[in-house]
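The complex is shown incomplete by one protein chain, all other protein chains being positioned as in the whole.
Each chain gets a letter, A, B and C, in the order it is written, and its residues are counted from 1.
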Amino acid sequence: MRIGVLTAGGDCPGLNAVIRSVTHRALTYHGDEVIGFEDGFKGLLEGRYRPLDLNSVSGILARGGTILGSSRLERARLHEAADNWRTICSGYGLDVLIPIGGEGTLTAARLLAEAGMPVVGVPKTIDNDISATDRTFGFDTAVTVATEAIDRLKTTAESHQRVMVVEVMGRHAGWIALESGMAGGAHGICLPERPFDPADLVAMVEERFARGKKFAVICVAEGAHPAEGTMPYAHGEIDAYGHERFAGIGARLAAELEQRMGKEARPVILGHVQRGGVPTAYDRVLATRFGWHAVEAAHKGAFGCMTALRGTAVDLVPLADAVMVLKRVPEDRMQEAESVF
Amino acid sequence: MRIGVLTAGGDCPGLNAVIRSVTHRALTYHGDEVIGFEDGFKGLLEGRYRPLDLNSVSGILARGGTILGSSRLERARLHEAADNWRTICSGYGLDVLIPIGGEGTLTAARLLAEAGMPVVGVPKTIDNDISATDRTFGFDTAVTVATEAIDRLKTTAESHQRVMVVEVMGRHAGWIALESGMAGGAHGICLPERPFDPADLVAMVEERFARGKKFAVICVAEGAHPAEGTMPYAHGEIDAYGHERFAGIGARLAAELEQRMGKEARPVILGHVQRGGVPTAYDRVLATRFGWHAVEAAHKGAFGCMTALRGTAVDLVPLADAVMVLKRVPEDRMQEAESVF
Amino acid sequence: MRIGVLTAGGDCPGLNAVIRSVTHRALTYHGDEVIGFEDGFKGLLEGRYRPLDLNSVSGILARGGTILGSSRLERARLHEAADNWRTICSGYGLDVLIPIGGEGTLTAARLLAEAGMPVVGVPKTIDNDISATDRTFGFDTAVTVATEAIDRLKTTAESHQRVMVVEVMGRHAGWIALESGMAGGAHGICLPERPFDPADLVAMVEERFARGKKFAVICVAEGAHPAEGTMPYAHGEIDAYGHERFAGIGARLAAELEQRMGKEARPVILGHVQRGGVPTAYDRVLATRFGWHAVEAAHKGAFGCMTALRGTAVDLVPLADAVMVLKRVPEDRMQEAESVF
Partner (left out) sequence: MRIGVLTAGGDCPGLNAVIRSVTHRALTYHGDEVIGFEDGFKGLLEGRYRPLDLNSVSGILARGGTILGSSRLERARLHEAADNWRTICSGYGLDVLIPIGGEGTLTAARLLAEAGMPVVGVPKTIDNDISATDRTFGFDTAVTVATEAIDRLKTTAESHQRVMVVEVMGRHAGWIALESGMAGGAHGICLPERPFDPADLVAMVEERFARGKKFAVICVAEGAHPAEGTMPYAHGEIDAYGHERFAGIGARLAAELEQRMGKEARPVILGHVQRGGVPTAYDRVLATRFGWHAVEAAHKGAFGCMTALRGTAVDLVPLADAVMVLKRVPEDRMQEAESVF
């Protein structure tokens, strides 16, 4: 079999572990050939690829990023690819394509699969917001990085009787904020799934100060937003280069709290450190299993599917199921977190 | 409601997170009282306990060990406790007991529950070998510590063209060896579930050296053992204090490999560092959720159960199901690992 | 002897290790008494303190922050304290005061010492900018946190062919940027000591891209600034609460580079994570030694001094020498860093 693999979309710890696992399983067990396309679908369309052997994937298990590079692709070119999938496959001698990516990539994969191309997807997102899989690799690393930051910020908040607002990733789903907030013992968590009222946060802080706990840490997802009318509208500001720039919710919330409470509140925006670097052991194992099962799926002809963690098993689920609806934090998970504030 | 909580058996990162979560949920949401028994069931039998409030569980989320202490108890005293559960409960004014522990503790919990005592168990083991729950807290921390060690050992093995044998915990089940071996990229994994033949390991090392990869790391569970007749019988040695001491399988295997290959092979026995210290974010979240659900179970009167992770949900399962059979590494999980050696 | 100890100024990993060490040495070896003033000099002036014994400093060695709290104090109140030092000392029965703090605190300590108060200072700053000591505790932790962040950012930069600008602490001296930049392998370092020209950074990035290294990481101290006329003047922006807010140099530089190069450049502002949390082993050892030597100095009557690392020894230096001039990064240290860009 000749297997093509590519990584697309945002960076995510564990991508290399999938590439390595696909290559090992395919070469060692099945005697397949594997080629890796560079910079995601772009490489596929532009004929940029390289063969992958055991040496080319040696030493990458614990490396962040992706040795194949990544990119985002316009929808128009994808449709073009879907129309020409037969030519593409025969041009490369491909028997199957394994795209590793997030929601956009899996939607593209579904498009190609529906056009008839033999595709097995591998889901990837640090945001953990893909339906049909219990967890995605990259998420545990992001939560771990954010938790370590909260651990550090707690002592500084306590020593200075301060409120720290930590902004973590999560534009549409608040999983990172939820789990790092719980793991770090944050005293408030704001998620995109539920608009927050700054008054509630002020009340929480005041209650803590009243009983002698003179600090608080609030963990806020970048996509969280205040309930209508609870915070002044943020005007985009025009920077020196003529771009309108908006302060993130972390900075805005810290300013709002400081204003309301008359106490120091400082924002910390974790940013890209959450999506780079060495993956956790959990993510390396999950990524390795996903790669293994993608190759097995290819050999079983289970196309149009993606790998998914279900309990302790890695199963295959139709791509259509995976990308229909974003997996958001349900109300009962929020309640679990709230009781330990 | 008056809730008693205790921790029993071996140390496990996340115990304090459960205690904290039980206390927070019970006090803040339900207005319960919580008392913590010291040193496991011993404290229960000997009347050693203290009330737990928000202050007593402040700052313990990320702390290893258990603020309540732990111990092992003879079976005879447990039966005695089962016979007198009514007296015990009324003596302390207990409405429910939440024991947090491993197989032994949960078996004890089952005994008490069957005698009629209102009990809700919380499973705990770094070995991840409890049936009926997808994972236990403590396991992720142990795997993380072992993986970091393997990461470190790889570079030293490579620089010195050496074979490193890393012995990790796991007397009856090889989960830690399996996952840390996969995550660390070990080139061989030996589990209790499947006797190994040192000849296979020698063949693997020779094959690696032949293609220029002049080092190897082998991850071996402390409970792994050679297939009958493949390694010389290890005589216990009498130490200076008259105790018979057996070399662990890590040391024995390294000696055997060195002998067979004429290449340096060094054992590293990770030992207790795997079960102490700061829990990972994953374990803190799981432990916190278990504590929350244990309190809810108590309020629903769901006695004789324990909390269990099932997919993304925390469910309640009968204690009887949990402790009947040890969860061992199945053959297909081994195969996933083998293809990336 | 009756020893007073206090921590003042910004948070710094290792403060608790000093407090613990002072207490242990004083109580165990000398049979002294130790009291800790709360919230820095404020506690001294307001009579807020507590006795410190072995139990009160148990378990704090590895804890960030300060169990005594900290604060900043107006100069006027300090002069008042200097005038009344005799009353203060006799009021508390103090034989010596050990203030642990940065430049401001040591200047205050000097003032008190010159007025006649028996003072032994312990220098503290994550910025490492205190003259007369080779290093200060807290600095190694800050560098370690920043280096881990750069390690993580490199893989994400590489996968996305991006420039990452990491802003680290250091308002007046660039030690953190210098050492974390070197340790993380940054491709450019900007320090307060030497105004930078964005054109040089652009040239470096272009040169890297030209030879196939399509990413770069630039480490910039918060106090770094562009050479006159090389970047547009940044207007402070008026936020929703009427405060003028300036974008930090990290954000400004990323915008400038993006503008000039037509390549993605993203800022990451590490902020307070650099000054909180568990101190590194190095900082714990240095802080412990400083505490020990401060007590010895007190017993020798070496007042008006502070502890200082000189090579491998901890010496005493006059407070006057310590605070006269800020220790800035010299040119030759910059050159060492530049050759590995």
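The working rule: contacts are C-beta pairs under 8 Å (C-beta built on N, C-alpha and C of every residue); 3 or more make two chains touch, one makes a residue touch a chain.
It should be emphasised that the depicted structure is a prediction, and the values quoted were computed from it without experimental measurement.
Asker: What are the shown chains in contact with the chain that isn't displayed?
Answerer: B, C
Asker: Can you work out which residue in C:Met1, C:Ile35 or C:Leu61 touches the chain that's missing from view?
Answerer: Answer from the full complex: C:Leu61 touches the omitted chain.
Asker: Among C:Asp127, C:Asp151 or C:Glu256, which residue is in contact with the omitted chain in the full complex?
Answerer: C:Asp151
Asker: Based on the whole complex, identify which of B:Gly65, B:Gly104 or B:Pro318 touches the chain you can't see.
Answerer: Going through B:Gly65, B:Gly104 or B:Pro318 one by one, B:Gly65 is the residue touching the chain not shown.
Asker: Which of these, B:Val202, B:Ile269 or B:Met334, touches the one chain of the complex that we don't see?
Answerer: Residue touching the chain left out of view: B:Ile269.
Asker: Can you list, in ascending order, the chain C residues touching the missing chain?
Answerer: Those residues of chain C that touch the unshown chain are 20-21, 24-25, 28-29, 58, 61-62, 134-135, 140, 143-144, 146-147, 151, 179-180, 182-185, 213, 280-282, 284-285, 288-289, 292-293, 310-312, 336, 339-341.
Asker: Could you please point out the chain B residues that touch the chain left off the display?
Answerer: These residues touch the chain not displayed: 7, 10-11, 15, 63-66, 69-70, 145, 148-149, 151-161, 164, 231-235, 237, 239-241, 243, 247, 252, 255-256, 259, 266-269, 271-273, 275-278.
Rule of thumb we're sticking to: only the chains that are shown with their structure count from here on.
Asker: How short can a path of touching chains from chain B to chain C be, counted in steps?
Answerer: Each step joins two touching chains, and the minimum needed here is 2.
Asker: With chain centres set to the mean of the C-alpha atoms, which chain is at the far end from chain A?
Answerer: C
Asker: Measuring centre to centre with CA averages, how many angstrom lie between chain A and chain C?
Answerer: Centre separation, chain A to chain C: 34 Å.
Asker: So the centre of each chain is just the mean of its C-alpha atoms; given that, what is the distance between chain A and chain B in Å?
Answerer: So the centroids are 29 Å from each other.
Asker: Chain B: which residues touch two or more other chains?
Answerer: Answer for chain B, listing residues that touch two or more other chains: there are none.
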